[in-house]
Structures are given as C-alpha cells and as structure tokens.
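In this view, the complex is presented without one of its protein chains, the others remaining in place.
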Amino acid sequence: MVEVTLWGSLGAIAGGKSKVEIEAKDIRELFRKLAEQYPGFEPYIDRGIAVAIDGTIYRDTWSKELPQGAEIFLLPRLAGG
Amino acid sequence: MAGVAVLTTINGDNVEYLCQPDETLLDVLRDRLGLTGAKEGCGTGDCGACSIILDDRLVCSCLVLGAEAEGRRVETIEGMAHGDRLHPLQQKFLEHAALQCGVCTPGFLIAAKDLLAKNPDPTEEEIRFGLAGNLCRCTGYDKIVRAVQDAASVMKGA
C-alpha cells in the first residue's frame, strides 16, 4: 500500500481528498488502479501525469517501482521550451 | 517579366546571371547562385543575417536588387576563408564559442570584417555599436564581442 498525494485539481475529482491509498507496485499499476477507482482521472492520465517519487520526477518510466514508505506525488506532465 | 542580365564580381570571381528586375540580391545569391551562407531572417534590413560587402560597403543584401550588382564587387561569407585557412575572425568565433545556433554567424562575421577594415583597433563600445545592425538571439553577444576583440589583436600583430 502506498500513499499518493494529489495536486489540487486532481484532489477535487477525488472528492476533495489530497491523499489516496493505493495498492500498487509500480507506476503502471498505480495508474491502472487510479483509473479504476476514480474514473474522473482518466482524461488526466491520458493527457499525462508525472509521478514524483521521493522528489524525483518520473514522466515516462511506468515500470518504476514504488518503494514502501516513499513519498509519491502526482503532477501534471509539463511542456518545455 | 523579362530578366535582367548582370555581370558582376563575387568573391573575386566574374559571375553572370539573369534575374528579375524586382529580385533581391539575397534571392539571387541564394536561389540562383547557390550561395546560401547569407540568410534571410527578416527581409526588411532589420536583422543583418544577409550582410554582404558591396564595393567596400556593408549592406543587407535583402535591401539590394540583384540588378544593382552590375559592375560591382560582392563579398560574401563564402569568400572569407582562403582555401582551407580560416580568416582570424572565423577562427576566433570558433575558439570563443561566439555562436550557438549559428544562423546569424555569417552576417556577424561579414559585419565584423567590415568593422575591423575601417577600425582595426576598436573599443568594446565601438564593437558593440559596429555590430548593432546584426541580431543574435542565442549568445547575449558577450562571446561575439570577445571574439572580435581577440581577432582584432591577432590581426594587428599579423
């Protein structure tokens, strides 16, 4: 079980929660389960969500493991110059 | 429209071409003669990327008609090095990394060559105002100014 912190706008979709608990071993499973539990997340996942694990932002490494006790933070996937 | 026959000298070579009366020298160089070193950044004489030397005078080739080159001497970036020996300005631009994307570089080199021909020992301020007709968006000009200063001292010593 990992605790996942949502950014403000995503929290609103999760019924005002800023944190949710999910049983997931890696980013791929996290997204799958989030979409199952919160169908409203799906367009956000399609658009791109980045996952910060202990402060390091992962944008594409869906195989990245989610260590127990790690701080998991969801962020919008960004555009750059 | 009937073409205009032009006989001119480009980088020391005699060159003949036909161009339209409303065609710029920049278009002639790039599209008819394959000399694509001069770039079109604006087409209105604001950016200096198409700088060439026409009878010892620095001009934007986008503001000169191809027909106006008749009987005159044109110097472009393609004529700056002697064979495989780079001009000191070219060498110093490389050493100082005075270019990033490099698209303004031919114009800057031509403008700097013209500047040093007229003022072999310019101050920093004279370099900055001498090159103020050329836009660079990458470097902030710092390394360009230093490269020109360095080239000037090398050329004086030569």
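Note that the chains are named A and B in the order they appear, and that numbering of residues resets to 1 at the start of each chain.
We take it that a residue touches a chain if its C-beta (ideal position, glycine included) is under 8 Å from a C-beta of that chain, and two chains touch if they have at least 3 such contacts.
The definition used in the following text is that contacts and distances are computed from a predicted model.
K.L.:
Among "Aldehyde oxidase and xanthine dehydrogenase molybdopterin binding", "Phenylacetate-CoA oxygenase subunit PaaJ", "ATP synthase epsilon chain" or "ABC transporter permease subunit", find the name that the UniProt record gives to the complex chain excluded from display.
P.N.:
Protein name of the absent chain (UniProt record): "Aldehyde oxidase and xanthine dehydrogenase molybdopterin binding".
K.L.:
Thinking of the whole complex, not just what is shown, which of B:Thr8, B:Ser61 or B:Thr105 touches the missing chain?
P.N.:
Going through B:Thr8, B:Ser61 or B:Thr105 one by one, B:Thr105 is the residue touching the chain not shown.
K.L.:
Which of these touches the unseen chain: B:Val4, B:Leu63 or B:Leu135?
P.N.:
For the chain that is not drawn, the touching residue is B:Leu135.
K.L.:
State which residues belonging to chain A touch the missing partner chain.
P.N.:
5, 7-9, 12, 47, 52, 54-61, 64, 71, 73-76, 78-81
K.L.:
At which residues does chain B meet the chain that is not included here?
P.N.:
20, 30, 35-44, 46-47, 49, 76-78, 80-81, 86, 90, 93-97, 99-106, 109, 124-125, 127-129, 131-146
One rule holds in what follows: only the chains that are shown with their structure count from here on.
K.L.:
Give, as an integer number of Å, the spacing between the C-alpha centres of chain B and chain A.
P.N.:
54
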